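Taken from a larger complex, these chains appear in their original positions, while the remainder are omitted.
Should a chain be cited, it is by its letter among A, B and C, assigned in written order, with residues numbered from 1 in that chain.
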Amino acid sequence: MIQRTYNTRFRLSNSILFSFFVFFCSVSHLSSTSSFAAAATTTNNDKTCTDPTCKMSKPTPSQLVKLPTSEVVELLSGIYEHSAWVAETLVKSSPLFTDNMTKDGTITVSQLAQAMKEIVDGATEEAKLKLLQLHPDLGVKAATLKTLTKESQEEQGKAGLQTMTPEQLTKFTALNDQYKTTFGFPFILAVRNASKETILAALSGRVNRPQHSEFQTAIDQVHKIAWMRLLSKLDCSTDSEGYLTVHVLDTANGIPAANMKITLTKLSPTVEDLGTFVTNHDGRLDVGPALEGAGRRARLGSDSLDMEVGVYEWNFYAGDYFASQGTYANGTPFLDTIPIRFGIDNPDDHYHVPLLVSPWSFSTYRGS
Amino acid sequence: MIQRTYNTRFRLSNSILFSFFVFFCSVSHLSSTSSFAAAATTTNNDKTCTDPTCKMSKPTPSQLVKLPTSEVVELLSGIYEHSAWVAETLVKSSPLFTDNMTKDGTITVSQLAQAMKEIVDGATEEAKLKLLQLHPDLGVKAATLKTLTKESQEEQGKAGLQTMTPEQLTKFTALNDQYKTTFGFPFILAVRNASKETILAALSGRVNRPQHSEFQTAIDQVHKIAWMRLLSKLDCSTDSEGYLTVHVLDTANGIPAANMKITLTKLSPTVEDLGTFVTNHDGRLDVGPALEGAGRRARLGSDSLDMEVGVYEWNFYAGDYFASQGTYANGTPFLDTIPIRFGIDNPDDHYHVPLLVSPWSFSTYRGS
Amino acid sequence: MIQRTYNTRFRLSNSILFSFFVFFCSVSHLSSTSSFAAAATTTNNDKTCTDPTCKMSKPTPSQLVKLPTSEVVELLSGIYEHSAWVAETLVKSSPLFTDNMTKDGTITVSQLAQAMKEIVDGATEEAKLKLLQLHPDLGVKAATLKTLTKESQEEQGKAGLQTMTPEQLTKFTALNDQYKTTFGFPFILAVRNASKETILAALSGRVNRPQHSEFQTAIDQVHKIAWMRLLSKLDCSTDSEGYLTVHVLDTANGIPAANMKITLTKLSPTVEDLGTFVTNHDGRLDVGPALEGAGRRARLGSDSLDMEVGVYEWNFYAGDYFASQGTYANGTPFLDTIPIRFGIDNPDDHYHVPLLVSPWSFSTYRGS
């Protein structure tokens, strides 16, 4: 049974980790002799990377803005598909790079992404249309994948088009052609591990939307891809100001859930047990935030665990809680340990992830 | 990283499986020469058990009522702690055993549990008090565990009292003594894997409740333990009429969530991937119930997977769904794959476990 | 106290009713001698309207398509602001008017709205832009209101711009000018009774959105206005296929809430007590739908109350329910009678409006 467990869990974890591989472990484009690489090795936060010519080095946002233009452009040229002009404009005109005051302060990845996004949003309709048109056709045959950017190859690799039956592939191709004809740009779906059903549903739905809605959705998807790629190019482990909090309310008794055991696990980019907590009389944690960005920790002198972009999971011991309350007792409780899996996308945001729970129902939401 | 994954997942799964070991794999008390054992081997649903003297055999509820009184009493004597009289009264007076009409029909484990419960509930206050008093003292030293029934040993073994610090143990012992003095019976907490915090919270809370409330809560806990023990003594894999359904509503758009991918995994008693589903236009499954009890399947001639008592987990691909809708797109979605872990306690019930979901919130509940 | 009650309630009700006045009681543009008016009086559903030259008569969608072109165009010319071409194209090219087969069947208001919407969506970018530009400027002075269409006057009349302080008006005007300069069309907000805070929030938010998003949002708002105006021009009391259902789940006990008293009240276009219901063992109504459209009632021969476009309110007696369960008892329950107010916008849709409730929390959603 243990063996089966191992197998099952391995499969699950593997699929999760693989889907994130591109976003957190991509090889830097920096040459090992770059002016940055040397410095970077000292702040390098990749434990498996120790020698000075390590290819895994990534600059922090604050380091990036100090790199030579050529290196920045090389590093960021692929963020927006085949559109190095976005990176070039960024370096040339964004205060993040041109204003020495700003440049010497702390730069967050959100600021960089926002600056690039504004360059794209501020471009002409023609430029935006061209950007969309430069994206690979999701329907293209595997044989033609080699002409895509490395990033697109990795993203397409997981799109599961390969798993389609001939019938599905025919339907997909027809819809995909209709989409291109209708809107004048290829269908862009920035979803990792999309099932073939999801891809078909997306195409079927979006192909019939108004031009203006679909054009904007396509641009939004491009920004999504850019953000994911940007995170993969930078070391976001420092400077971040975000934090994670929790709150548990017992909706069966109308009180905060006190003394409930909670565990926190990081599922990606790496799998780590981050520890066990117990709620206080107000259903919160006495320690304050469970996770905090390095910037915030440094500023407040707190010693929480590091909050990085990735996927996390709370596990709430609700069954024990209600049994201990005398509220509910049953052989196999309908709700016992409740996992809440959530993504942290912006290392500078506050993530409040509460639980409202009775022995028979629960809900969560991104709070504030 | 895979190694760490393995370690992490192994620990998790192991603790889950161990906690259920007692309930689904306990050795039968039947002698290999019993009139039942021979018959049982033919209906034996334990795949690892092939020879006629197999010790793993368990009767189904319908088989149980046909066994010799002595075997039934031997099998059920430990269901209620040190109180064989419950099993004896059951065989003597319950129509399930005395009424040949009933006896020849299909008997469910719920009927058996209900019958035993009614015998206890119908007993005198003195008998109930005695039953409570016969339960082991959770505070008893490990040294004294050997006097407990086998079942209690297993349940106590996981109560985590051993992990208490001397201070906690002192507090626990004081509260436990106060409890016994106040109510006149030992503190009974029918919770598996209770953290020491949970145990202390339960004691601290329940020690101050009114006599009538606590007496009833103690009786309820005893019934809970009895139900868990009864399930562990019987083969519930046939005759059951329960089924599992799902429904997904998109609360961001006020529509059923169509074409959402869902997986179903059994976490205990064994870990199994039960398959992948895709919601239809109404947010439900075209196949109907995802799981059905053997009795229902036979009656309806359906071929769903078997629904047995245990812990299950839906996994809803909400991130893909919303991205495909153009509702929401983001690098690391706040909600991507949403696990909903739930217990099926009664193999004869309908379990409707729906999901109400937006890109930023979700809820579930036991529906109907 | 009763007097104060009267005042309070009168104010509330008055504001609700007034806000709907335009949508349900607008004077028909039909001349009293129209070929339709005579017929209409027989199907006239306005109780206060008895003589044959009644000005309140409105055609049903099915009657509308049989009216002389000139009357249809006159009736629908104001649906899309100053754009009679939409109505003209509708009559000239929509199968609803040109196909005698279709025309002789039952036409729903949704079909009419959809047909007009498609004409607008299918128009050139220039035509759509012109349509937007023809809309009144929300910032225009009261003095200039007389140049607006009657419908716009009524809608503007409730926009609460008049209540702005000079500072707010200055801010509003500045933002409004910026909006027009940025997008090339006036700010359109199809919200009844918008508070000045809402108007300022809308402007402040939308003025900074991407051109494509905002263009589409503006078009959507125009469609919203058109739908509201269309409903106000037609008699939707017949042919409709929609229905209203309810379901109550007790999330404190994980069971359907049986024997809960529920009342249903219509709040607009008129205020009416629609009756009292009691949930059955499954938490639903034995009568089936609480409301049904006339078309559905005729088809099924059911005698439910009529479902018409408007605002309704369930009132759930949750306090009584939980007290009767022995789940919860308290002097002034946190939740006693729970009003759920909801709008029915499409007389042809199924509205499922359930309640998930514990003594301390509840939720509702549009189900299916």
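Criterion: a contact is a pair of C-beta atoms (placed from the backbone, for glycine too) under 8 Å apart; a residue touches a chain by one contact, two chains touch by 3 or more.
Bear in mind the structure is a predicted one, so any value in this text is a computation, not a measurement.
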For this file, with 3 copies placed, note down how many copies the whole complex has.
4
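We take it that only the chains that are shown with their structure count from here on.
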Does the chain B and chain C pair touch with the same residues on each side or with different residues, judged by whether over half of the numbers are shared?
same
Per-chain C-alpha centres versus the global one: which chain is nearest?
A
Rounding to the nearest 5 degrees, give the angle of the rotation that lays the CA atoms of chain A over those of chain B.
180
Chain A and chain C, separation of their C-alpha mean positions in angstrom:
40
Can you work out the whole-Å distance between the CA centroids of chain A and chain B?
37
Just the number, please: Cα centre separation of chain B and chain C in whole Å.
49
Of all residues in chain C, which are in touch with two or more distinct other chains?
251, 254, 356, 363
Which residues, counting only chain A, touch chain B once they are in their complex?
1-2, 4-6, 8-10, 12-14, 17, 23, 189-191, 193-195, 197-202, 205-206, 209, 213-214, 217, 220-221, 224, 227-228, 231, 258-259, 261, 265, 270-273, 278, 309-311, 313, 317, 319-321, 323-326, 329-339, 341-345, 356, 360-366
Chain B touches which residues of chain C in the complex?
247, 249, 251, 254-256, 282-283, 356, 363, 365-368
Note: in the complex, chain C contacts chain A through residues 121, 210, 212-213, 215-216, 219, 251-254, 334, 356, 358-361, 363
